[in-house]
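To start, the structure under review is shown below, and the notes come after it.
A protein chain is absent from this complex, but the other protein chains hold their places.
Chain lettering (A and B) follows the sequence in which the chains are written, and residue indices restart at 1 in each chain.
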Amino acid sequence: MAEYLAQYITPPWLAYLLVALVQCVLLLAVAVVVAGGYTWVERKVAGRVQDRLGPTRVGGRFGWLQALADGLKLLCKEDLVPGSADAMLFRMAPYISFCASFSVFLALPFADGWVAQRLDVGIFFILAVAGVEVFGVILGGYASGSKWSLFGAMREAAQVVSYEVPLALCAVIPVMAAGTMDLVSIGQMQTGWLSNWLVFHDPFTFVTFWVYFTCATASVNRAPFDLAEAESELVAGFLTEYSGFRWSIFFMAEYASMFVVSGLAAILFCGGWNGPLPITSWLGLTADNGPILAFLGNFLGACNFTAKACLGMIVMVWARWTLPRLRIDQVMTVCLKYCVPLAAAMLLGAMLWTYTWPNGLILKSVRLLPAASQTPAVSTASAPGAH
Amino acid sequence: MSLLTQPVGVAHYLVVGAVLFVCGVICMAIKRNGLGVLMGIELVLNGANLNFVAFASPFLRADGANAIRLDGHVIALFVIVLAAAEAAVALAIALNYYNNFVTIDVDRGDELKG
Partner (left out) sequence: MESIHWHSVFFLIMAALACLLALAVVLTSNVVRMAFYLVFCLAAVAGLFFLAGADFVGAMQLMIYVGGTLVLLVFGVMLTARTPFVSMRSGGGQWIMAAILGGALLTILLQAAFSVKDWAAPTDPQAALAIQQPTATPIGMGFLGVRVDRLSQPDPRLNQGMSGYLLPFEIISVHLVVVLVAAAYLARSRRRSSEGAPR
C-alpha cells in the first residue's frame, strides 16, 4: 500500500508516514470502539445478572447510546489532581497503561496476514508488552499520594507479577503444539474443522485453555481478581483519586487488554479466524481464487476472530458480576498453589504428548500444514518457559 | 541530515551503549538511595547488552562476516536473566537494610567504620 501511494505522493516518505498513520488510526478505532461498546455490554449484562434491565433510555431502545453518554459525562468532569500527588506521574500514568495495551494490537493478527507487524516472536511480544500495562496502574496508584491508591497499586504489582508466570507457561503449550511463536502461523495451522483447534489438540491443551483464561482474567485485573480496585475495602484502589478523562483512559486500557487476552485465547486455542466449520473454503474465499475473494475470506475471518474475542470478554463480564471478589491471599494462593503447578504439569504433559505423537493423534489426516518444521521449534518454545 | 539518509553502524549503537554505561556508573556513584544504586546497575547492564546486540547484527557493519551473530544474542539473554536474579537479591538486601536502619540511604550503613 505504501509503495502504491509513493507513486503519487511526493516526497515519498510522506506516503509511508500516511500509511503508518492510517494503520494506527484503524487499530486505535478498534481499541476505542471495543471499549465503548463494552461499557454498554457490561451495564446490560450486569443489569440482567442482577435481575434489572440495565440502561434502557439513551438512544431509543436498549440504551445503545449509553457508551456515548457515559463518555460525554466523563469528558465534562473536572480533571482533578490531588494536592499531595506527584503531578507529572499522576498525569502520565493513564497514558502509560493505554499505550501499553494499545501497542499490543500491533502484533495481534485479525485474519490471515491482517496484522500490523508480523513478528517472529509475536506471542512473546504480546505477553511482554501487555505486562508493561501494570506500570501505569502502579505509578498512578503511587503518585496519587493516597493510602488507598498505594494499597491498590501494591496489590496490583504483586498480583500481576505473579500471574505473568502461569500465563506465560500456558501460552507456551499451544506454541509448542504449533511449533512456532508466530501468531499468524499458529492461526493458519488451525485452518479447517473444529477438530483442528489447538484446544482439542490433546487433553493437556484443553485443560490449559481454562487455566489460561483464569490467569488472563487475573492479569487484566478483572473480577473476581480486581483487587487493585476492590471498592468494598479500598474505596476505588488505584483509581480513587482519578476523575473524568484520565479515569476513562484507564478503563479504555482495561477493556483493550481484555480484548487482547481474549483474542489471544482465540488465536492460541480456538482457531483464531478459522471458524468451527471451514466455511471460507466451502465458499471458495481462499487466496487461490484471486485477491478479492481472499479479501472477503479474510474479512469473514476477521469478523469471526472479533466475535470470538468478544465472546471471551462477555464471559469475563459475566464472571465479574457473578463471582464474589477473592481476598488478596486467596488470589496469590490461586496463582502460586494452583495455576502455576497446573500449568507446569500441563506443559510437561503436552511435551510428552508431542514427543510421543509428533503429528497429533486424531488430526493426522486433516492437518493441512506439513509437520516437518516442528522439531526445531519445540525447543524454541521451551526457551521462554524456562526463565 | 546525513544520519537521516545514511545507514547507522555498530559505532552508533556503541555510542548509545556508552552513554547508558556512563549514566549508570554516575548513578551508582552518587545516588544515596540504595534502590537508585540498583537502577544504576541496570543501566550499566543495558549499555553492555546494547553492545552485544549491536555486535551480533551482520547488517550494521562494513563486513557482515565479522558479526558474532547468535552468540551476542545469547549473552544478552544471559545478562537479562542474571539482572533479574540480581534485582531480586538486591531488593531482599534493601528490605533487610530498611528493617535494620529504617532508611534506605546507603551512607547511613557505616556501623563497621572504625
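Miscellaneous remarks
Assume contacts are C-beta pairs under 8 Å (C-beta built on N, C-alpha and C of every residue); 3 or more make two chains touch, one makes a residue touch a chain.
Everything quoted here is computed from the prediction, not taken from an experiment.
The hidden chain, counted over the whole complex, makes contact with A, B.
Only one of the listed residues, A:Leu150, A:Met252 or A:Val331, touches the absent chain: A:Leu150.
For the chain missing from the display, the contacting residue among A:Ala67, A:Val81, A:Ala111 or A:Met181 is A:Met181, taking the whole complex into account. Contact with the chain not shown here comes from a single listed residue; of A:Tyr38, A:Phe98, A:Trp114 or A:Tyr142, that residue is A:Tyr142. Contacts to the hidden chain, counted on subunit B, fall at residues 3-27, 29-36, 38-40, 42-43, 46, 49-50, 53-54, 56-57, 59-64, 66, 69-70, 72-74, 76-78, 80-89, 91-96, 98-105. Hidden from this view is one chain, which touches subunit A at 11-13, 16, 84, 86, 88-89, 92, 119-121, 124-125, 127-129, 131-132, 134-135, 138-139, 142-143, 145, 150, 153-154, 157-158, 160-161, 164, 168, 181, 376-377, 379-384, 386-387.
Throughout what follows, only the chains that are shown with their structure count from here on.
Put simply, the C-alpha centre of subunit A and that of subunit B have 31 angstrom between them.
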